[in-house]
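In this view, the complex is presented without one of its protein chains, the others remaining in place.
Entry: chain A
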């Protein structure tokens, strides 16, 4: 369904010296810097697969999706969706795909939801009978009935996202790209949305490519994940595999009495454990990651308690979150199985 071979996308960014002088200078003499957003990515996604496409911010996820939808032309490489080259036949490609971008609305702002769907019926040229059936089904699964008469701009975020999702699947597209579909939603809505996606996939065999930072989404929906970092694919395989590979990973979070600014791992465990770089601002919490094959959790804890005054600790096992977090921060270090697709 989706075939991507050695796909690359470079951006030219105009470089400008700071200040007014720089602005004036850039009028006459522009320096360009090339940013490699996507570097030789290859992937092969079968019809009906549900794939999680994950990576840190700026890793190249959106750029890839934009090339798959046809709104970006690749610098080099091949991309085919459903046998169509998206950037060459944008309109043709458009009628077979659906998309949800968590940050942007695709419904029509001023008109009631039902009218929006009517309009989509005409845009995608959906036969009346099919449209009625699909809509009835969506209304039931996503509980849209009370929302149909309300203009989109008056909907809450959760309500809007449910409506967006229905809009993306309304024309029974072969491929749906979901970019952060559950961002900012409460648990109940998240669950409903995940169920809906799974149900669509089961019933219509819709291929789903999901980008998200919510690992729960990935674990519930996808069977396969592709991890991208700095424009390259660093992992492509099933969730089970990655769990098995990293199944011995443990992370223990220590809350210390003193600030961790000068924290170093105790000598005894330095060979077996690492400190996960911090993402938040809390200066009293340190996360130590290790493999349970090399060192036991008890050893790490007792060693830490010997050297530092520990207030509290939590132990996490091989959740996909911790694995991915570590892959982002360290890279796979030779564990990459690089598969070329021919």
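Going forward, a contact is a pair of C-beta atoms (placed from the backbone, for glycine too) under 8 Å apart; a residue touches a chain by one contact, two chains touch by 3 or more; residues count from 1.
By our rule, contacts and distances are computed from a predicted model.
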Absent chain [UniProt protein name; select from "Secreted protein", "ABC transporter permease", "Sarcosine oxidase subunit gamma" or "Nitrate reductase subunit beta"]: "ABC transporter permease"
Candidate in contact with the missing chain, chosen from A:71, A:202 or A:305: A:71
Sole residue of A:7, A:41 or A:99 that reaches the chain not shown, by the stated touch rule: A:99
Residue among A:8, A:115 or A:255 that touches the chain left out of view: A:115
For chain A, residues in touch with the removed chain: 11-12, 63, 66, 69-73, 87, 90-92, 94-95, 97, 99, 101, 104, 106, 108, 110-111, 115, 118-119, 122-125
